[in-house]
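Note that one protein chain of the assembly has been removed; the remaining protein chains are unaltered in position.
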Amino acid sequence: MTVLSVRGLTVRFRMRESAPVRAVTDVSFDLAAGECLALVGESGCGKSVLASALLGLLPGNAETAGSALLAGAGDDPATDLIAADEAILARTVRGRRVGLVPQSPAAHLTPVRTVRAHLTETVRRLTGTRGRDALRTATEAAAARVSFPAGHLDRHPHELSGGLAQRAATALALVGDAPLLLADEPTTGLDRDLVDRTVDELRRHTGATRALLMITHDLAAAARIADRVAVMYAGRLVEIAEADAFFGTPGPRHPYARGLLDALPERAFRPVPGRPPELAALPAGCAFAARCAHADTACATQPPLTGGLACHHPHTAPADLVHPPQAAEAPGA
Amino acid sequence: MADLALPTAPGRVARTARTWKLRISATLVAGFVLAVLLVPPLVGLDEQAVDLGAKLLPPSLDHPFGTDDVGRDLLLRCVYGLRVSLLVGVVAALVATVLGTAVGAAAGALGGWTDRLVMRCVDAFSSVPHLLLGIFIVALFRPGVWPVVVSVGLTHWVSTARIVRAEILSLRARPYIDAAVSGGASRLRLARRHLIPGVLPQAGLAAVLMIPHAIWHESALSFLGLGLPTHQASLGTLVQSARGTLLAGDWWPTLFPGLFIIVPTLAIAGLAGAWRERLNPRRRSELML
């Protein structure tokens, strides 16, 4: 069952002094229940804007096109997250139908309130639970769900370790039993162990009935839990692939995605050459052409996304050539 | 895609409401300031001119706000009153802000025992209700504009000092201060380049927010007969001298000066609110990358 269906989503920012910034251009994908899709790309590629668009949290100078249909429960009609007005989003969508796991839980939680106060308020607002004892039970159940220790419930956010703060934020995101979980850079700045634990928990809570959209620049986190990977470059999706094929063999097909993987310290540790283009001054053709070794005249036209790939010269080498023996190159060479 | 007309995101609605609030506030403030600056030299009428034949006339075309109990035109009196009150408010707010910023910046930047000593004084100051303290200060002088300015200024620097100190402390903990130290910046350069520019917007906002407050205080002191002398039109003295007429059922000598206290102060507060909105770092960037 499709939980989220994004079609032709485009976001532009009107700027006072310069050309409009084309942060997201013509993005389409589907997300099924029980599935985890990782959206990866360099910083500034438009992936956070995409998340804000899905939550209806774009600033006032944003213009949007396309649709993002969020399936309704049972026989309810689907809601277009892009077209819905703020009142509907605030009252019926955020928290209830889309759970947000934030980038920085410390900033997401109010510093003067305890974790229990946060959870209780969210439980009351989203589930309509009333009565002191019922609320207490429901709050503790919500904490137990993410293995948040009950003894720490009366602490303030700054008294928690990074891991516990992240769990508290996850508990809040799960209270509404939303069918779609949206995690925006949930692991930024965390240790590797904590990254692994955080994403494992997210994956576990996705289960068979929910869908998880994880926006991240952390390829290792994506490789750990994603079913599919979507690579974003200069506001467009350039490749969507099964995670196993993408991170293993035969590997990515888009030259940018290959470059991104090659930049990992466990691989070649070689940056993608050149610089990402300005979103306010994108070329007419393929935005990656200026950095691409395979670019030719064909790349002056925009390649359409077909078969999960938008490239005129995709990588098609046989599997055994995809991973050359990892030469011990000098870092950053 | 280039020519595609995109509809505006829903967030724009809230933004439009804010813009309107800003526009109305700005128009009102501009209108009052212009009136205060232009009416006295242009009209040339004597606002003190007593005309016992025209006393306590209700609002009419000749006297849009009516006249007071000795026949003076209330519209003219209100404009003159606002002129004095605004002057007192602005100067008192400036005094309070300069004092508060200096104290707060010294406490925050020097730290240690200076900070503890200063903050004790601040606590002691704020433990006394400031209207009471203000009354005490004006009572030391003969009624006049300057005692009121001094009184309001000396009682209102405390909150600014707190704000500025907190802001400096939070700025000092930023990694960019570490980077500046490592880059060889002297203490003076650190203060001049990073700390002071960092707190100026907050201090300026505090100053603007204090103008309405200072106007209210001036009015309160004058209403109690402790502020300005009664012959000098200020919003406070106008309301005060209208007390007797209100009991007789004549509403206009109280209502219009009252509105002249409320509307300009709300408009200034509205402008300050819009400014605060702009200072909010989350709103500062229109584009989130």
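To keep things simple, chains are lettered A and B as they appear, and every chain counts its residues starting from 1.
Going forward, a residue touches a chain if its C-beta (ideal position, glycine included) is under 8 Å from a C-beta of that chain, and two chains touch if they have at least 3 such contacts.
Following the convention adopted for this analysis, contacts and distances are computed from a predicted model.
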Among "Transketolase", "Putative tricarboxylic transport membrane protein", "4Fe-4S dicluster domain-containing protein" or "ABC transporter ATP-binding protein", the UniProt name of the subunit that does not appear here: "ABC transporter ATP-binding protein"
Residue among A:37, A:65, A:260 or A:286 that touches the chain left out of view: A:260
Touch with the omitted chain, as defined above, among B:124, B:179 or B:259: B:179
Hidden-chain contact residue, picked from the options A:92, A:188 or A:249: A:188
Interface with the undisplayed chain - residues on subunit B: 174-176, 178-187, 189, 193-194, 197-198, 281, 284-285, 287, 289
Subunit A residues touching the omitted chain (full complex): 40-44, 161-162, 188-194, 217, 219, 259-261, 263-266, 269-272, 275, 278, 328, 330-333
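The criterion applied here is as follows: only the chains that are shown with their structure count from here on.
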Distance between chain centroids, defined by C-alpha means - subunit A, subunit B (Å): 46
